[in-house]
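A single protein chain has been removed from this complex, and every other one stays in its place.
== subunit A ==
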Amino acid sequence: MLDFITGPLFVISLVIFVVGMLARIFWYVRGLDWRLERVAYRYHTDRSVPGALASIFKWLIPGGTDGWRTQPVAAVLFFLLHFGAVLVPLFLLGHTVLLERYVGITLPSLPGTLADILSVLSLAAIVLLGIRRMVSPALRQLNSGSDWLILVLTFLPFATGLIARLDTSAYQSWMILHVLSGELFLILAPFTKLSHIVLFFMSRAQIGMDFAIKRGGATRGGAFPW
């Protein structure tokens, strides 16, 4: 059982994830239309490249933009969630071993305790974001099933992985659940809002280019002061 889900099933879900995400990037770029969107995508690389990069990087830095600074609580929770959600799956020792075995890519691995701390923080952030979603009137207005789905999909692998580490008596069963939930995440990511894993970069680059090529990029020295 464990052999199958950490073997072939893992490879299949990884393939779905990677191919799905690449497809989303491909369709996104293909579907851009300079006439309809009124953005001269092909011109002014001197402005579009810095604009796209600035728009991505500024938003990757906590407090890097006015948007983050004006909503510090939400921003802190997003970043806590995402530190763990990006670093742990990629760099946890068990994961890097799997990756090396099946894909042949060797990544450095995180010290175990650091990974634990990141996981706990991510879990806490997910819970708090969930609470925020339920109590704030603004969030309640916007809420939809798809928002909960991705919170749950992210919550499960973290929770099961941590429990497996703590509850050594039932390690095997928790591990199976952990791997399965991780694979569920990978398989569904391209088809749900989790696609923002790549589309965030696309959309940010696009708006960065829009402001840089067209909406005053020339007078602002290439990039908008996010």
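Criterion: a residue touches a chain if its C-beta (ideal position, glycine included) is under 8 Å from a C-beta of that chain, and two chains touch if they have at least 3 such contacts; residues count from 1.
We adopt the following convention: contacts and distances are computed from a predicted model.
The chain not displayed here is annotated in its UniProt record as "Fe-S oxidoreductase", chosen from "Fe-S oxidoreductase", "Cation/acetate symporter", "Carbohydrate ABC transporter permease" or "Urea carboxylase". Residue in contact with the omitted chain (choice from A:Gln71, A:Thr106 or A:Ser173): A:Gln71. What subunit A contributes to its contact with the hidden chain is residues 27-40, 42-44, 55, 59, 66-68, 70-71, 74, 78, 136-144, 147, 193, 195-196, 199-200, 202-204, 206-208, 210, 213-220, 224-226.
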